[in-house]
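A single structure is presented below for examination.
With one protein chain withheld, the remaining protein chains of the complex are depicted in position.
For reference, chains read A, B and C in written order, and residue numbers begin at 1 within each chain.
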Amino acid sequence: MFRITTFGESHGPAVGVVIDGIPGNLPVNLDHTQSWLNRRRPGQSGLTSPRSEEDRIECLSGLENGLTLGGPITLMARNTNRKPEDYADISRVIRPGHADLTARLKYGISAESGGGRFSARETLARVAAGSVAWQMLRRAMPDFDCCAWVQSVADIECPPQSEESLTRDMVDQSIVRCPDGEASARMAARVEEVKTAGDSVGGVIRCVVRGVPGGIGAPVFDKLEADLAKAMLSLPASKGFEIGSGFAGTRMKGSEHNDALTSIDGKITARSNRAGGTLGGISNGGNITFNVAFKPVSTIFMPQETVDKQGNPITFQPKTGRHDPCVLPRAVPMVEAMAVLVIADHWLRQRAQQPFIKI
Amino acid sequence: MFRITTFGESHGPAVGVVIDGIPGNLPVNLDHTQSWLNRRRPGQSGLTSPRSEEDRIECLSGLENGLTLGGPITLMARNTNRKPEDYADISRVIRPGHADLTARLKYGISAESGGGRFSARETLARVAAGSVAWQMLRRAMPDFDCCAWVQSVADIECPPQSEESLTRDMVDQSIVRCPDGEASARMAARVEEVKTAGDSVGGVIRCVVRGVPGGIGAPVFDKLEADLAKAMLSLPASKGFEIGSGFAGTRMKGSEHNDALTSIDGKITARSNRAGGTLGGISNGGNITFNVAFKPVSTIFMPQETVDKQGNPITFQPKTGRHDPCVLPRAVPMVEAMAVLVIADHWLRQRAQQPFIKI
Amino acid sequence: MFRITTFGESHGPAVGVVIDGIPGNLPVNLDHTQSWLNRRRPGQSGLTSPRSEEDRIECLSGLENGLTLGGPITLMARNTNRKPEDYADISRVIRPGHADLTARLKYGISAESGGGRFSARETLARVAAGSVAWQMLRRAMPDFDCCAWVQSVADIECPPQSEESLTRDMVDQSIVRCPDGEASARMAARVEEVKTAGDSVGGVIRCVVRGVPGGIGAPVFDKLEADLAKAMLSLPASKGFEIGSGFAGTRMKGSEHNDALTSIDGKITARSNRAGGTLGGISNGGNITFNVAFKPVSTIFMPQETVDKQGNPITFQPKTGRHDPCVLPRAVPMVEAMAVLVIADHWLRQRAQQPFIKI
Partner (left out) sequence: MFRITTFGESHGPAVGVVIDGIPGNLPVNLDHTQSWLNRRRPGQSGLTSPRSEEDRIECLSGLENGLTLGGPITLMARNTNRKPEDYADISRVIRPGHADLTARLKYGISAESGGGRFSARETLARVAAGSVAWQMLRRAMPDFDCCAWVQSVADIECPPQSEESLTRDMVDQSIVRCPDGEASARMAARVEEVKTAGDSVGGVIRCVVRGVPGGIGAPVFDKLEADLAKAMLSLPASKGFEIGSGFAGTRMKGSEHNDALTSIDGKITARSNRAGGTLGGISNGGNITFNVAFKPVSTIFMPQETVDKQGNPITFQPKTGRHDPCVLPRAVPMVEAMAVLVIADHWLRQRAQQPFIKI
């Protein structure tokens, strides 16, 4: 019911999103949207891509005097810092780990400069839409919120955090968006190290969604965790998703894993949260918690064996280009945005599907 | 484009599926479908649920003389072994780890006996549809195939297998569907042990899809790995998904992770497969490999703290019921079916979207 | 949001429907559903097809003790009166006006006996689903109702009826479902006349939907009238749709056509209804009125020039077969069912899309 249609290539004129299914007469604050985009944009620190993009949002439709009219909201940012010349050496080769090969297999063509439609620049549109969804949900449910952080970079782990009280502001204190000071410092050092070597690192983002009412989701194909999994695996460079106990839970017995139930003030509540906030595809009223795995960024500045577009073997070492040695810090707002979008859609669906149940 | 609509509750009259988008004039062999269902049905061994269901498939529409007519194929199995009395003690409580709570939050009602729509019995419909999709794909692509196996039960791991040559028949040699003899024996012993204790265990299923042409998938929301993730997280008891290097890959550097490319007989090919067969959401022509995490089954025969339907705290210990101590062996054909369904849909989509490219 | 998936061929084992999106804990009376089916089934009078089908409905899923569980409701009727031998002479030819030709162009195959998926027998599934949708809407909106009747057969017109007070019972007094006694008698005589000649006639059905709240629909592609048009043109043998003033309105001036507005008890109301109950694709709170054109049934028992399946010219005259000389009386409940289904879907959508507006 809450649908987004994104458009734009990394080196085309603009990147944007059309948001359908937004209610009418709803206040939408584009400064909030800009603030979310600012968390995602490149050039925030020495750890991220030096591409300098303001990512200044422009609204093309859907709002009048700060209120939604009910039709689609269209948000767009122009690509201002296009430097095709930085990509000249790239345009001749099929880069390992990139979509150069698969774009050509699918479409018979790939963008001449940059990643085109496959660039992570597209996620700008999702973060903008996420902000709008967040504003809608917050208006209906003041307790709703979402917070993600960097749980690991390579083998450096963030110790467990309070999922009840952690905030985006607390996370943003860290240049790598890891809320533990010591882990953050070690992660930053590691990213600097691989950057200097021309290499890259991966890691894991952890996310908690709070204040989701029980009953959101679906029992079969559109399980809430299934749609979250799809949303997260649709982010560039993501390779895995786990909800609640996840892969670690496969080593537990049922008697260890089941969350015991109790009743608090008449509300049935789980005493623990190995489930991760859903049972049978439907929210149980508790926190929704999940992890997303991101591989090390494919673009590195070291020599690699590959082929050119004619299929000839070559050793390729890009000289220039604007890429992050570690995508994790900038992926935090992407994960949050996708989570919010999934909840928004299922919240609207539950309203439609259960006209006789108040949510 | 290849759509399935499933229906049925565990203790209703029947479970079935309507398959839309199947081509006309295609031979479909229902014996093949029955053989896939037989791998999923309960009562195959002492390790699985004693519920005795023949799962005899009936075709209600779509076929004439063994050929598709182009309209929807409907396949159904009657529920013959319904024993509501086995569930009498369950009907009073909200079971930990089950959807009893969330069904009531969502729908204001839950099935009186058994899991209703939330029961894994629904997956019968998916396996039946998977067999039809497999037959369609095989006709177009004789090299296409899919093979899943039990990679771990609790902390017992299957050693690496040959992803090129492993077959379903080889997997079926093992009572737990783990192709390594020694690991299989240890897994079987572990399942027996927890069964005797009235407990349950989880594990991981690994799957490889072979013979998928390059170019299948989509660059943004409908990435092939995103749709696979959704499909797998839509299976009952699944808690995680990872493709290719997955969570382990987050600890690697880009220089270690990127799959070097080479050209073999004019076809650009990756020398390794940390990608798991997709790049940027689109198949690269190599094997698609992924893991799915399954939690320990929620139904155990040990005392648990919970509440009854009135919210009163009680200690609950089911006396009877028909449940698997370990869902993994029966989940193997479910994982395969869902993988095949995702490929079938994207294969048809690629045919539509790229009318000028031959696949 | 309210989705139906139908299945079945005219001479296959069964025809049925899976209804998704139905709320949980809703009473559904299958006797009501059977009564709607009885209005559609063949053999009601000497004016309709002699095919004798009980169309006895069977519920395969979704209900327990007369209440919805929230999952899909599946309703099915077995085909009991299959007589392939009646269709032996048909199976060799491409019948004019039928889908024999287009089925083969699309699917490379057509059903050997009867119309297969193209038979009007499929509408049984729609009428069953319409009854369920009607029960849902009536529970939420006791004033909601829908009534269709035969407005014309060939050139015989029914005089204007009271759209406020006409009921299905009043319509059912007439063997041709035309509520005007004199017109009904003339229509019945005409149908008998063409039946005797082995020929067929067409006509127009008029429908009024009452009690639809304002605000249902969408402003652009999914206009309420657009979805009604699609629903009606999806009925077998239908050739046209017009809402409100329709084609006749094209001859009016704007000053004649605009419905003047007034305020009655604080509710803004149109003084006339040339609009037909919608403006800009959205219901205005008044009656929704539309007409549907049905061509004369293609199957006639007179000699016709056509070709056989090898493309050889032949003169074809079916000897036997079970077909209506006039589809109009049986199309009345089909039109009602499709109208109700469209309203149900848009009503649920409006609930989802406007969470801050009460409907």
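Methods note: contacts are C-beta pairs under 8 Å (C-beta built on N, C-alpha and C of every residue); 3 or more make two chains touch, one makes a residue touch a chain.
Every value quoted in this text rests on a predicted model; they were computed, and no experiment measured them.
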Pick from A:Gln34, A:Thr74, A:Gln135 or A:Thr306: which residue touches the chain that isn't shown?
A:Thr74
Omitted-chain contact residue, chosen from A:Tyr107, A:Phe144 or A:Trp347
A:Tyr107
For the chain left off this view, which of C:Pro42, C:Gly114, C:Gly281 or C:Pro333 is in contact with it?
C:Gly281
So which bits of chain C touch the chain we can't see?
6, 94, 96-99, 101-103, 105-108, 115, 117-118, 122, 152, 154-155, 194, 199-204, 213-217, 219-223, 225-234, 236, 239-247, 249-263, 266, 268, 270-271, 274-276, 278-285, 291, 293-300, 302, 304-307, 311-313, 350, 354, 356-357
For chain A, the residues touching the chain missing from this view:
5-9, 12-16, 18, 20, 23-25, 58-62, 64-65, 67-72, 74, 76, 103, 106-112, 116-117
Note that chain B touches the absent chain at residues 1, 21, 23-26, 70-71, 136, 139-140, 219-220, 347-349, 351-357
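In this text, only the chains that are shown with their structure count from here on.
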Return the distance between the CA-based centres of chain A and chain C, expressed in whole Å.
46
Residues of chain A touching at least two other chains:
219-220, 354, 356-357
